[in-house]
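All protein chains but one are shown in place.
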Amino acid sequence: MIATFLSLAPASIGGALEFIFTPQDSSVTGGKQVGGFDEVLELTLSQLELTLLALGLSLLVALPLGLYLGHRGSGELFAVVIGNVGRAIPELALIAFMAAAIGVGVLNLTIALAVLGIPPILANAFVGIHQVDRATVDAARGMGMTEFEILRKVEIPLAIPTLFAGLRGATIAIVATATIAPLAGVESLGDFILGENVYGSNGVLAGAIVVALLALTLEFAFAGLQRLLTSPGLKPRTT
Amino acid sequence: MSSPVTPAAVGEVGEGFLKERSSDTLPCQATDALFCWDWAKENIDRYGTPTVQHLELVVISVALGFAVAFALALLAHRRRWLQPPLLAATGVLYTIPSIAFFFLLLPVTGRGRDTAIIALSAYTLQIIYRNTVIGLANVPGSVREAARGMGLTERQILWKVEVPLARPEIFAGLQIATVSTVAIATLAVFAGGGGLGTPIKAGIDFKTNIIIAGGIAILMAIAFGLALLAAQRFWTPWRRAETT
Partner (left out) sequence: MKTKTTRLWGAMLLALALTLGVAACGSDDDDGGTTTGSDGGGGAIVSNPDNGKVSLTIGSKNFPEQEILGEIYAQALAAAGYEVKSDLNLGSETVARKAVKTGEVSGYPEYASTALTSFFGKEPEEVPADAQGAYEEAKAEFEKEGLTAFAPTPFASANAVGTTTATAEKYDLETVSDLEGVSQDLTLYGSPECPQRIDCLAGLEELYGLKFKAFKSVDIGLRYTVLENGQADLSILFTTDPQLSAEKDKFVILEDDKEVFPAGNVIFVTTQKVSEKAGPDYEETILQVQEGLTLEVMQELDARVELERQTPKEAAAAYLKSAGYTG
């Protein structure tokens, strides 16, 4: 390990930071310059766009279904199995299969990523709603609330932590897989990470750093959103 | 120094080596077909080594992750002040995509299985840590009081009372971590770590190949998941298994 560290053309943090901000010569002699803030930003936005599209699609499909089933209390096995199986889907195989079967491109990739995002959102939506104290729900029903009102005013606010846990799980899976989007013909920060040939080892490290920052930023954003949406009456969880 | 290598009528391939091919005579695996059974049957042994590599990656990574996370959880169990920073730290490791982690580690640990294992273990830390902490915290105070009243030391209480009662949560965390690791380990090929990602990447346009390699990964994940679920039920007969 040490020998490899010493002998590889060193990718240094300084080199990576330089890559992020100023264009460099490509590793391919005579090639165009690469790197620099514009290109980094472009690929970051591309990955962000892909992530948000996939999240949106996942929420659209999984959230209503999960909330409904959780409220009804039926389909527990279904939700649990989906949650577990979803976790088991190998990302590389999914991307490769989608690329070979339905083709490359943003639209197709969004569907593939949604396949990864749906299980955690669905399972957590179900569990979050279902685990709301029955006595509380009954009390609300006794007060004359409609089923929809119960869901909206009682169950969802109480399930916020669990719902957000599902959302964050989906985001992490989607961001991670969006990183290898270049394999399926869509630009993302994975272009840097998988493209040592063009971007050099500094570019690879730079890509990894920016992806990590992107993931952490989204995480913070959702954590903040969760805090915002958590009713002040509820004790803040140490999540 | 060396005996001269004397060629003997070589350099030309034998008759029949070159074959004529045309669109209508291509075998199943050369076409766009979804799954080629014959090819699969004949070539299934090709997936043996990647499968074994994958198993090794998963087992070692989860074992390592469990050891570290469990130790951290024990540490934080009595020291409340440690919990938020540890949760945050393991959370950061969980949030960073594994493939980025591989390449962040690259300058330090180089290409190869070690890098893959470190990154995969790091991913498991939060879930195991958090579940363990919650499991330990959920032990009813009355039980702890009773144990204390019986004269058990703090240490004995931990190991003989709290940890056993926390088993369901710990196992749940272990199960989730393991299933996730099986799936993510397909990316280990990018770190030079082998695994089922290797055949997938090598035959990325070959659907049969992807189905086989991906299928093995899914089966492995399900097998581990069920095994841990069964172990959980076996070791906590007094409680119905909970799924997180």
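Lettered A and B in written order, each chain numbered from 1.
Everything that follows uses one rule, which is that contacts are C-beta pairs under 8 Å (C-beta built on N, C-alpha and C of every residue); 3 or more make two chains touch, one makes a residue touch a chain.
Because the structure is predicted, anything quoted here is derived from the model rather than measured.
Student: What are the shown chains in contact with the chain that isn't displayed?
Tutor: Even though it is not drawn, that chain still touches A, B.
Student: Given the contact definition stated above, which residue among A:G35, A:G166 or A:P182 touches the chain not shown here?
Tutor: Touching the chain that is not displayed is residue A:P182.
Student: Using the definition of touch stated at the top, determine which of A:A16, A:L55, A:A79 or A:A99 touches the missing chain.
Tutor: A:A99
Student: If the missing chain were put back, which residues of subunit B would it touch?
Tutor: Touch set of subunit B with respect to the missing chain: 1-14, 17-19, 21-23, 26-27, 29-30, 32, 39, 43-52, 55, 194, 201-206, 209, 216, 219-220, 222-223, 226-227, 229-230, 233.
Student: Name, in rising order, the residues on subunit A that touch the hidden chain in the full complex.
Tutor: Output for subunit A: 4, 7-9, 26-32, 34, 99-100, 102-105, 182-185, 187, 191, 194-198, 200.
Just so it is clear, only the chains that are shown with their structure count from here on.
Student: Using mean CA coordinates as chain centres, what's the gap between subunit A and subunit B in Å?
Tutor: 19
Student: Once bound in the complex, which stretches of subunit B touch subunit A?
Tutor: 34, 83-84, 87, 91-92, 94-104, 106-112, 114, 176, 179-180, 182-184, 186-187, 189-190, 196-197, 200-201, 204-207, 210-211, 213-214, 217-218, 221-222, 225, 243-244
Student: Name, in rising order, each residue of subunit A that touches subunit B in their complex.
Tutor: Per the touch definition, subunit A meets subunit B at residues 1, 4-5, 8, 10-12, 80, 84-85, 87-94, 96-97, 99-101, 127, 172, 175-176, 179-180, 183, 190, 193-194, 201, 204-205, 207-209, 211-212, 215-216, 219, 238-239.
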